[in-house]
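Coming up: subunit A.
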Amino acid sequence: MIAMTAMVGLGVALYASGRGRDRARGRADFWPLWLMTLGALNALFLSNDLFNVYVAFEILGLAAVGLTALARSLAAIRAAFDYLVAGLTGSLLLLLGVALAYAAAGRVDLDAVAELAQTAQGRVALRLILSGLAVKAALFPLHFWMPAAHSSAAPAASALLSALVVKAALYVALRMSLEGGVAVDPLRAALAVAGSGAMLWGAWNALRAERLKLLVAHSTVAQVGLIALALGVAGTGPLWQAAALLMLSHALAKAAMFLAVGRIAEELGHDRISGLNREELRPGAAEFAFAIAAISLVGLPPTAGFIGKWVLLEGLIEDGAWHWVGLVLAGTALSAAYLARVVARCLRGGPHVAPGARRPAWRAGDVAALGLATAALLLGLASALPFALLEVGIA
Partner candidate 1 sequence: MTAETIYLLSGAGLVGLAFWRLGTSGDVIRRVLALNVLAVGIAMLLLAAAQDPATVDPVPQAFLLTGIVVLVAVTAALLALGERIGGDCDE
Partner candidate 2 sequence: MTLALDLAGIALAAAGVAFLLLAALGVWRLPDTLCRLHALTKADTAGLALVAAGTTCLLPSAGGALSLVLCVVLVAISGATIGHLIGRAHQE
């Protein structure tokens, strides 16, 4: 219901991007997996029952692992195995929580969450479910599997994984937090603490990353942390809308970023950050898309990332929660720093570029990346729309 419409729109956008990339590679296996991923996501967003969520996660997890393994290199398969083990552990934790929820409340639909929060057993169940979700969303102490999986997959696959699959778990967490009411506050606090840890740790690793894809993957850890923090401090107040908006904008921007990185790597033949400013190649559309996505992730004014952060900060300042404000700002500064490493090298011009430099040709991948990045930008300009949708969702 809630973010559904927007997410489907995103899926369609990814469709175009995927098609562009895959015609180039000629991989038939991508399509069914892609379809299954989107199908599972839709099932997940629509379900109102914890066991449905478990089965949908299982489809999603397998499809995501299939996408990771598509790259076929040993590193990718190793990452896929670790991913599947982590994902299955997460699902089983979730299932354990569901079983306990059944024992404590006698039913397993999402409406039972409020009832669960009343009893100690129910809170244990919620804790188990949340830790399962945290594994799936790669939240800070449990993110170990994620950078490898996301950075060794093919670009179209990582775009799907990072933009959508990770969000699925966050979405369920959001639903539970909304259903749970005031009684789940300690859990929210834990979420916020883990989120801030993730933000700093992911940003630190992204600052040190040698390869572009790894940087983007670590940046996902950091951004997931930011969203979890927003979820954690939001409670049932209006702030949760900021978290939802951050989710959407991150989905768009991160998909754009991974696709752009894929295109850059295709043109350059590598994705080492230190080798980005080669002289014989002019910056192309992909670099431009990367820059826009970066702006949205950092949260500069016209983008949805900015609106999300702004609403979040405003709410936090009103509540006088200065330590959270500081953390969010620190995270923002760090993300600006690590993204600037890339953007500064991407958008060079003038004397650095040799006069006879080749201009990269336009490909469908560029269009997709640029389109998604623009969508992230437009989402910020027209942010009244998602807020209106979110209002409908709550009603």
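In the analysis below, contacts are C-beta pairs under 8 Å (C-beta built on N, C-alpha and C of every residue); 3 or more make two chains touch, one makes a residue touch a chain; residues count from 1.
Criterion applied: all candidates are chains of the complex that A comes from, given by their letters.
Everything quoted here is computed from the prediction, not taken from an experiment.
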Request  = Only one of these touches subunit A in the complex, so go through 1 or 2 and give me its number.
outcome  = 1
Ask   = Which subunit A residues qualify as touching candidate 1 in the complex?
value = 51, 55, 58, 61-62, 65, 69, 74, 77-78, 80-82, 84-85, 88-89, 92, 95-96, 99-100, 102-103
